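Yeah, one chain of the complex is gone here, protein chain that is, but the others are all in their spots.
And then subunit A:
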Amino acid sequence: MSTNHPLETALPPRFRRPSLFTCAIVLVFLALFIQGAMATNVTLERLLRGIVNLGHFLGRAFPPDLSNLDVLAWSMFETLNIAIVGVTIGIILSLPFALLAARNTAPTPWVRTITRFIVSTMRTIPDLIWALIFVVAVGLGPMAGVLAIIMDTIGFAARFFSERIEEVHPGPSEALSATGAGKLSVIGGAILPETLASMTATSLYSVEKALRSAVTLGLVGAGGIGVELAAAMRLFNFDRALTIILLILVVVIGFEQLSSQIRKRVI
């Protein structure tokens, strides 16, 4: 087909004028950005001073303090424990939450609304704040960390699980209903198997996420390696802090590698 002859219809314009709404959003955002940049005192001079300070930190951090490694190893192990226990319980609890929150498995609409509200509350409150709350409730130590991770995991995993459940192809569930199966049998027999692969991937990601949060939870006293890190920083033991940071790096990266290997096998 050639286009040598003149076209009857005009070509669409290359650019379209942005809508008034878009312009307004961009303007508001720009104003907020400029105001924010001024309020937070981002100046070149302070940035330079920061770099110099960082130099001091690194100077005093090297060589890393390798004494008492066994103590650090134990707190790292505690962090792993917090992450694994918290994420396991969290994922197990996510499943009923997800089933109650998904349109096609919720028993009644109001149960669904309430469950979704609870789950989104769990997600909206950051893990550090959950940890602060639980430190108040159950005291300093790993238990507060485990509880915080449970909340964080449910908020994240239950939402993804329920979205996946809503996307599931209705045919197989209908086929099982048609044999006279009850609702629970249909969920267990058709919906769960069809969503298993994607739920496993989400769960593995939750484990990675939980490990990273378990490290920081210690900063507010919820147990694990973070407690050591906070102490070292506060006492200006930068060489020890560096050891801890390197240790965290090694464990987290190692774990992510492991998890992506598992994910490749599963999917």
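In the analysis below, contacts are C-beta pairs under 8 Å (C-beta built on N, C-alpha and C of every residue); 3 or more make two chains touch, one makes a residue touch a chain; residues count from 1.
What we mean here is this: contacts and distances are computed from a predicted model.
Trainee: Considering the UniProt annotation of the chain absent from this complex, which name among "Ferredoxin--NADP+ reductase", "Phosphonate ABC transporter ATP-binding protein", "Cal15" or "SDR family NAD(P)-dependent oxidoreductase" applies?
Mentor: Protein name of the absent chain (UniProt record): "Phosphonate ABC transporter ATP-binding protein".
Trainee: I'm checking contacts with the chain that's been left out. Which of A:36, A:139, A:188 or A:254 qualifies?
Mentor: Residue touching the absent chain, from the options given: A:188.
Trainee: Just one of A:55, A:96, A:171 or A:254 touches the chain that is missing; which is it?
Mentor: A:171
Trainee: On subunit A, where is the contact patch with the chain that was removed from view?
Mentor: Missing-chain contacts on subunit A: residues 171-172, 174-182, 184-185, 188-190, 193-194, 196-197.
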